[in-house]
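Shown here: the complex without one of its protein chains, the others still in place.
Our next item is chain A:
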Amino acid sequence: MLELRSIDAGYGRFQALFGIDLDVKAGEAVGVIGPNGAGKTTLMRVISGLIRPTKGSISMQGTDVLTTPAHRIVSLGIAHVPENRRLFPRLSVEDNLRMGAFMPEARARYRERMDFVFDLFPRMKERRNQLAGTMSGGEQQMCAIGRALMSDPKLLLLDEPSAGLAPVVVQQVFELVKRIRAGGLTVLIVEQNVQQVLQVVDRAYLLEAGSIRASGASADLLADDSIRQAYLGV
C-alpha cells in the first residue's frame, strides 16, 4: 500500500533521515520504534507531505505522493495524527472533527463519519460542544484520532499517541488502536513506548540516528537481545 524508497529528508542543512526504505501492506499494523531524535516524527511528516524529502520516492497505492500537493495527500487515503495531537484548542470538538472532513470527498459523508467516530468515542459525543483545548490529554488524543478518521482514511499514521498520557490512558489508547485495526484500517504507528507498541503491531522498524537499523516481526524484535537491552530495560 505504502512504499518508501531511499528517502533522505531534513530541515535546512540538518539531515534527519538517511536512505529510508519502508513498506506497509494493506491491512497491516506497522510500528516504527527508536529513541528520541531518531527521525521518527520526520518520517511521518515526510509521508503526509508536511515536509518534502530531498531524495527518494514515496508511493501510495501506486500514486506518487511527492508530486501530489500536500493538501491533496489526505485524499489519497493517508490521515496523519500528529505528535502532541495538534488539535485546534479554541474550536469545539465538533468543529475539530468537521476540519477532519474538510476535503470534498469527505464532506459528502460527514454525517456517516461523525456517527462512526461518535460510536468509537462516545465521550466525544458528550463533549461535542466543548472547546477541544479544555479536555484532558486522553480525551484530546481521542479527538485527534477521531479527526483523522473523519476523512475515512485507508492508512492511519499515528505519531506517539501515548506521549504525555497517564499509564491507564496509554493502555486505553493502545486498546483503541487494536480496535481500529480490527476494523480493517492499515496503521503505521511511531512510538517510544516499545513494549506496548510491539504488542499491537505485526511488524516494526527500528530507527536510529535517521537510519533503519533493524526490522522484523514484533515477536522477533521482542525476543531480540539488543533491543531488549536498549529499549525494554531487561
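Here is the rule we use: contacts are C-beta pairs under 8 Å (C-beta built on N, C-alpha and C of every residue); 3 or more make two chains touch, one makes a residue touch a chain; residues count from 1.
Everything below uses one rule, namely that contacts and distances are computed from a predicted model.
Novice: There's a gap in the complex where one chain should be. From "CsgBAC operon transcriptional regulatory protein", "Cell division protein FtsW", "Branched-chain amino acid ABC transporter permease" or "ATP synthase subunit b", what does UniProt name that chain?
Specialist: Going by UniProt, the chain not displayed is called "Branched-chain amino acid ABC transporter permease".
Novice: Among A:Pro69, A:Pro167 or A:Gly184, which residue is in touch with the absent chain?
Specialist: From the options A:Pro69, A:Pro167 or A:Gly184, the contact with the absent chain belongs to A:Pro69.
Novice: Could you tell which one of A:Leu91, A:Leu120, A:Val169 or A:Ala230 touches the chain left off the display?
Specialist: A:Leu91
Novice: In the full complex, which residues of chain A touch the absent chain?
Specialist: 48-50, 69-75, 79-80, 82, 86, 88-91, 95, 98-103, 106-107, 147, 151
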